[in-house]
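Take a look at this one; I'll ask things after.
In this view, the complex is presented without one of its protein chains, the others remaining in place.
Right after this comes subunit A.
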């Protein structure tokens, strides 16, 4: 660690200087330097002591390893060391857990060791030692063979053997009862220039003794004596065995006496040797006697020893004595592995019956999770080819003994794994007899086996076997396991027929189809479907078709096949019919694709849908909605409109009419209200509908009107609506009303979050925090998505630079415990300053976060910026802080990444070469992922390059990341170079790396120079590869940024730059740019962008909003024909243009007198009025206006009159508002028209009692200051004065605008009785206040008090404030509370009256 310190300090002081920007270099050389160094030293004083210690430890470990592997070159010794650790760990684990090593594991470790190049002595020893009794599943001869293989192979690879290796080999020989010549062995050692030691001699004696060669043993013994080597108990035990095996039991027994004489007390090993000797002779009596003797002595035989005796009896052919020994076994838990090993060994020796006997005696808990304890026995029996019938019997016994829950199934599995068809057949029959089903997939492992060898005959046998077993092969069987072994499917058919192998033609044909589909052969599929005569259900084809579609990009074939399905009588004609079936097919097709796949194939899908449209293929609306949701969740909403064109309209419309429109509901509501019936439900329904129509104004009006009947649900929807429309004021008021209605009511999480967002955005911080508090109090469910929303709220505020908002909301969220502080959630605190380029504050903020929450948000970005700006002192400060709080290593990594990111590779190199630094996989991976996400090829390449010598660095993983990035960019040359670099670095690539590499090469039509490991599941073959290049991505990012910040000029310039370089952005980017340009009223540029996009992106279209904006702009510029075309285009795309756009266009046409266009528009939007939110009155008004402008006054008037007097009225006269028409006529001074209109409305009033038009005309006259005309009209038609509701609405509307006091005044002069209405005088006062007309207000107040009208507090408050502002005294006590309070009070009092 001291070294770590040194290098970092040195780097900062000197080396960094030449590469850092000039200003920094000056700084570093100037007087600031000594100070910085001083600081560093002071800050590091503490950690140094600990650091030194840990480094010392590191060195000692390295030294130890070095001793083991002396001959290794230093560069590779670390890798070998870690590999050795790994191998040791695997083998050691296995031995500790089970007392044995599976052959496959040993083989794997051996292969790996060989692969690593030059295996060390340790590894060799480890491998050799494992070849004895640790392999109970192998025959003795096989084990020795294995040992020899290892010995020779490693020797070839340059391993130098020492005496430990020879001794290990000897031990293996003894354990495996291998017969060999000890003299030859000694000669071999001599040749290898290795001196035998005591252990060698001991083992050689044992070897002689095992063969019963006492003479040989004596020779060695004599040799040991001359060398003055001590004779141990092991030698005496060996001699016991030796004498016994030579047939001399007496001398064997005598050895014990000899031992005692020699001063060595016989221990358990010696007795065990004797016991084994008796057992081998079948002498149970002596065994028992000896055991008793041992029991009486203070010696103790372990279970393991007893098991040894059992083995001796069994191997010598005396299984009858086994039970007697079994009785003596205590079955201590730790000996269970030994018992299992004995069982395995016995099975290996073909003594299965004895093995079973021992197994059944095992006191295993029968209910525990280990209840399939017998598995190891069954599996091994299968391996050693125990006869099928015998195995079947074992299964039965194990089941009875509750040692296995499903022995037959398990054994069958083993048989299948081992490809033992005959055994499998017997077991399947047994299963069948016991009533278990035999399933198709049971045969797959067998087929796989034959498939690997392309053994056609074998496959036929299995298929026949299936038939025998009454199992029919299904599609999958054919496709996955049969077809691959044949050259063609035709030949499969032929071979099956030839061999009399029955098969279902239907299934076979479907399999064939599927197989073609998997390969994307849509041509075949099409021709098959055209010529097919088999009764195929569409359902059976669907899966294959979807696969095929996804594998082939031939859209024409997609469409043709779909058309066939839709129209051909063979496929989808039964109920529910082709519309449903094809609809579901499309749904399933999209559902089966991943989001990235759909994104990549967006254009293809669009073409496909359009072709289907041409073919007149339709889908039901409910399925369309499902598809829409899918596309939405895949983030490709742009495709929705393309699917929408397929919707079957007729049905849609019939459904639509059954749903009441908002105006229906409204009239129903008024009716109920008039009848004094409860309206709560219908009100809520109407509010919800208005909300879904996004009609905020209307919804709010409605709420104001029927406040007393509002329910919680209505408020919730309204609050949400206001939030969506960014209307903080109303949202907050509604929330308060909501609380008053029911203080315990809880909104859903999303609505709370939206409220917080809107309130925060409008600077209502305290209110936002109150909402957060409420969320806590009401224990609102906080999901991951909620936390993410919090982040977005904070981040949005940070990007807008709203310091207080970010800080206070973050503080509130964290202290309330709504979300835990995390690097993500807290990052806006830092972003705030990074965006402002205030680096000291950014760093301060990061450090502050650490002190408060122990997290360091955006430290990487902060460091990068500091390096870019050359802020030495701040870098120093950051490093000091990080190293103090999180350790040197973390600091170094932070610095390393920051240098890499900023392109200071030399500095990065210095850091990563700091002695003592180790790989931190998670941090490296983090940086790799970052590079991949941002497509930083060079940075990642540098990372991989610089970490080459990093200790414990997972090179393969790093290269894997690099390949991932190359794959994204489709750069196969670089990927190929990686392959070579990996060989150079001697890295053993993991399978996934090879697969990825192969995929890149294949995708680019290159040969793959190695065997590709197959995947066990099907992988995407045609994943997207044509991702945009970094330049494009960056330009596009800039463009989107400019759009976001509404810099239209910049954005347009970026577009021009890209255009010059022939770079094409995606749909979204162009749509945003066009929107922005239109918003800035720059339609020429917008059209330029649109034209470019249309010529460069197939099927580029503007979205709803853009088209609406375009229409508005065109209307404003008086390009009415163009606007009409735009509207047509939008409607053709099934877009819903905005109400404003359509209304503006209609009005513009009407003012031109262009009746035809208005009528055209009416036809165009027919059926969409509700979706757009257009009232029929818009057309009635504007058509009439256009006609009048065209001097067709009579026609206009006649048609209006007809509408109002005919039997079947389309619009309730109550709502037949012609105010717009009247206003325009008055404004336009169209006197003849006005005259005729006047006559008409009077006629309507007098003859038909329709008063709405006359009242409207009257009000418009008043409004335009034509008071005399109005008065005259009123005199002619007195009923106007009785139209109180219409008049009041007029008052309320006017009181909301300023400058309307004169109008109101004139109205009240004309109809003085109106003043008695509370609404009217309130509105009047409001208007006076608006216009600060104190005199009129006074007059109003006095006239009202004179009439003894009881004035409400709100009125008084208004008046009082007006007076005060005018500096006049208030003749009454001013109501003390706020306006809001009285407004509320007033509403409440009204509610109670009702």
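In this section, a contact is a pair of C-beta atoms (placed from the backbone, for glycine too) under 8 Å apart; a residue touches a chain by one contact, two chains touch by 3 or more; residues count from 1.
Heads up, the rule we're going with is that contacts and distances are computed from a predicted model.
Engineer: Determine which name in "SRA stem-loop-interacting RNA-binding protein, mitochondrial", "AP-3 complex subunit delta", "DNA-directed RNA polymerase III subunit" or "WD40 repeat-like protein" the UniProt entry assigns to the undisplayed chain of the complex.
Structural biologist: Per the UniProt record, that chain is "SRA stem-loop-interacting RNA-binding protein, mitochondrial".
Engineer: Among the options A:791, A:959, A:1216 or A:1330, which residue touches the chain absent from this view?
Structural biologist: A:791
Engineer: If I consider the whole complex, including the chain that's not displayed, which of A:827, A:961 or A:1157 touches that chain?
Structural biologist: A:827
Engineer: From the list A:446, A:513 or A:541, which touches the chain that is not on show?
Structural biologist: Selected residue, touching the omitted chain: A:446.
Engineer: Just to verify: which one of A:233, A:393, A:861 or A:1050 makes contact with the chain not shown?
Structural biologist: Going through A:233, A:393, A:861 or A:1050 one by one, A:861 is the residue touching the chain not shown.
Engineer: So which of A:409, A:733, A:749 or A:1246 would be touching the chain we can't see?
Structural biologist: Of these options, the touching residue for the absent chain is A:409.
Engineer: What residues on subunit A make contact with the chain left out of this view?
Structural biologist: Listed in rising order, the touching residues are 369-370, 405-406, 409, 413, 416-417, 439-442, 444-449, 476, 480-481, 592-595, 597, 633, 635, 783-785, 788, 791-792, 795, 799, 824, 827, 831, 857-858, 860-861, 930, 933, 1014, 1016-1018, 1020.
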